[in-house]
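Heads up, one of the protein chains got dropped from this complex, but the rest are sitting where they should.
Let's turn to chain A:
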Amino acid sequence: MTAQIEFVDVQKYYGTYHALKSINLTVEKGSFVALVGPSGCGKTTLLRSLAGLEKISGGEIRIVGERMNDVPPRKRDIAMVFQSYALYPHMTVEQNLTYSLRIRGMKKKEARKAAEDVAATTELSHLLKRYPRELSGGQRQRVAMSRAIIRDPKAFLFDEPLSNLDAALRVHMRKEIRTLHERLGATSVYVTHDQIEAMTMADRVVLMKEGRIEQQGAPLELYDRPINRFVAGFIGSPAMNFVPATVGADGQSLVLDLPGNQTLPYPGRLEPSRRVVAGLRPEHLVPASGTDALIRLPLRGAEATGATTFLFTESDPELAVVLNGRNTIKVGEELGLMIDPALIHLFDEKTGERL
């Protein structure tokens, strides 16, 4: 594996606002990297810097080993799919697809052939003579993708390309983009605020916050071993429950700050009576009865979706539980819960770092 894209200590300032803080990131050739984070975290700025649409204030961006800092966008050989698609409204689909080829001086006939080839793989063949305004959202999306594919660029950049589509189409396009990526063996950088998109599509997830990379790694790595509370809360849906707790006198149990002496065993060695925050994923909490139940709280509500049921406890903080199947406990009755101690995440109360 070779590095296709490298960010080395990249800084970006807007006036005094520090938008990107020492970004170091390597994208391997042929990999699919998702930049994810809440809005304003700098993920789009990072993508636009890579495209050359923003000038970075410090550090270095390399594409296939070449320094790109002062190379204009048109010479970076990168294709981008915009959130708005940015299709040329005065051109037909075919003209949209062939624009980059014609700019580079390809003959009309060859360019048309290339457009037809790409359109055949993206199911646009019958739409080549249409204008963007005559297409549906999903079709426009495919034109935007085809316009990128036709160039065979060094990297594909996606800027929240699915956010304008309805939910069903989004799930469909998710798979389609991933399939396309594999078929082309392309290098892709994908910006999204939706952690599900990031988790399902990417080989590598880069989670950003306030201009910094919080954690990067394989999707399940971020899920299994979040390095801090922010990552733990961002990855996974529904979000992780955070319960303040105190380490027991033996250093091997946690007393949760919940009504009634609720204690979880914890197979670590922690300093007794240290204050921590326990992270319990809703899908890891399992209903239990009798002595198996480690946590007992009254049930406040249940939302059944058919396959799974979401339960909420009457407590502060409230605990969310994802239950496979159906719920038999009535609202107000006691809900007993257990959790595999290996699945408990612990974070420092003050810094939020993983313990």
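Definition applied: contacts are C-beta pairs under 8 Å (C-beta built on N, C-alpha and C of every residue); 3 or more make two chains touch, one makes a residue touch a chain; residues count from 1.
Quick note on the criterion: contacts and distances are computed from a predicted model.
Engineer: As a check of understanding, state which of "Carbohydrate ABC transporter membrane protein 1, CUT1 family", "Acetyl-CoA carboxylase biotin carboxyl carrier protein", "nitrate reductase (quinone)" or "Aspartyl/glutamyl-tRNA(Asn/Gln) amidotransferase subunit C" is the UniProt name of the chain not shown.
Structural biologist: "Carbohydrate ABC transporter membrane protein 1, CUT1 family"
Engineer: For the chain left out of this view, which of A:Gln11, A:Ser57 or A:Ser100 touches it?
Structural biologist: Final answer for the missing-chain contact: A:Ser100.
Engineer: Which candidate, A:Met80, A:Leu127 or A:Leu337, sits in contact with the chain we can't see?
Structural biologist: Hidden-chain contact among the options goes to A:Met80.
Engineer: Which listed residue, A:Pro89, A:Gly185 or A:Gly290, touches the chain dropped from view?
Structural biologist: Going through A:Pro89, A:Gly185 or A:Gly290 one by one, A:Pro89 is the residue touching the chain not shown.
Engineer: Against the chain that's been left off, what residues of chain A make contact? List them.
Structural biologist: 51-53, 72-76, 78-80, 82, 84, 86-90, 99-100, 103-104, 132-133, 147, 151
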